[in-house]
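Note that one protein chain of the assembly has been removed; the remaining protein chains are unaltered in position.
Coming up: chain A.
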Amino acid sequence: MNIVVCVKQVPDTATERKLRSDDKTLDRDAADGVINELCEYAVEEALRVKEAHGGEVTVLTMGPSKATETIRKALAMGADKAVHLVDDALHGSDALATSYAMAQALKKIGFDLVILGSESTDARTGLLAAMLAERLGAPQLTLANKVELSGQSITIQRLTDYGYDKVESTLPAVVSVVEKINEPRYPSFKGIMAAKKKQVQTLGIADAEIDAAQVGLAGAWSEVVDFAAAPPRAAGTIVKDEGDGGSRAAEYLASKKFI
């Protein structure tokens, strides 16, 4: 089984995140880069599928050279090898352009199963898995909190507003995961050492047969017109409960016409 897990480096949500004033893209130098949290769950799920059904786990990331830190993290968790899609021409790609570039890379690598986190903490669009399924013509098994394989068929539980849907398809398929699916492992010391020796192949846009006109800022399908820091919320009223806290809160709600 050829499992490809897509991971992304994102600015740490615990630090202040910014857009660049020049080209209005994410300022990747302003904050520490970390692996997107949901990608860790994706890596974990990929490793569990491999442990249960055999095969190989390839990490795929698109991002600047700095993103190798994130690749190493996934390799240290236990993935076998990695492909780094890296090219200056990709800078500023929006969701459509990113899905196009990733789909081209996935076609090059080949896959039975593609696994992603359902959303990244920076752009939070939640679009990539659905777009990849569309571009690859593969079944969309997204928002999974459980994945089961049996031969060539795969079943997931898809998180919904009312609970979940049980969804079935055959392989190859595109799966995205939510955070309750598993508990990602910590890389062991041995894993960290081994990761240093694992193969990381870099692909430029020409290698992946990506049309330069369809990616990057110039190829984007959408643009940021302008942006500004949100005005801070006005300071509120904070009271200490002296036995009447609930009543006072009710008074406040009444004054705001909520009751």
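Please note the rule applied: a contact is a pair of C-beta atoms (placed from the backbone, for glycine too) under 8 Å apart; a residue touches a chain by one contact, two chains touch by 3 or more; residues count from 1.
Methods note: contacts and distances are computed from a predicted model.
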Undepicted complex member, UniProt protein name, chosen from "Electron transfer flavoprotein subunit alpha", "Carbon-monoxide dehydrogenase small subunit", "Septum site-determining protein MinD" or "Amino acid/amide ABC transporter ATP-binding protein 2, HAAT family" = "Electron transfer flavoprotein subunit alpha"
Residue among A:Lys81, A:Arg135, A:Arg185 or A:Lys198 that touches the chain left out of view | A:Arg135
Determine which one of A:Gln9, A:Ser118 or A:Asn182 touches the chain that has been left out.
-> A:Ser118
Residue of A:Glu56, A:Asp165 or A:Glu209 touching the missing chain in the full complex = A:Asp165
Name, in rising order, the residues on chain A that touch the hidden chain in the full complex.
-> 13-14, 16-19, 37-38, 94-96, 99, 118-119, 121-131, 133-135, 137-143, 145, 155, 157-170, 173, 178-180, 220-230, 233-234, 236-241, 243-250, 252-254, 256, 258-259
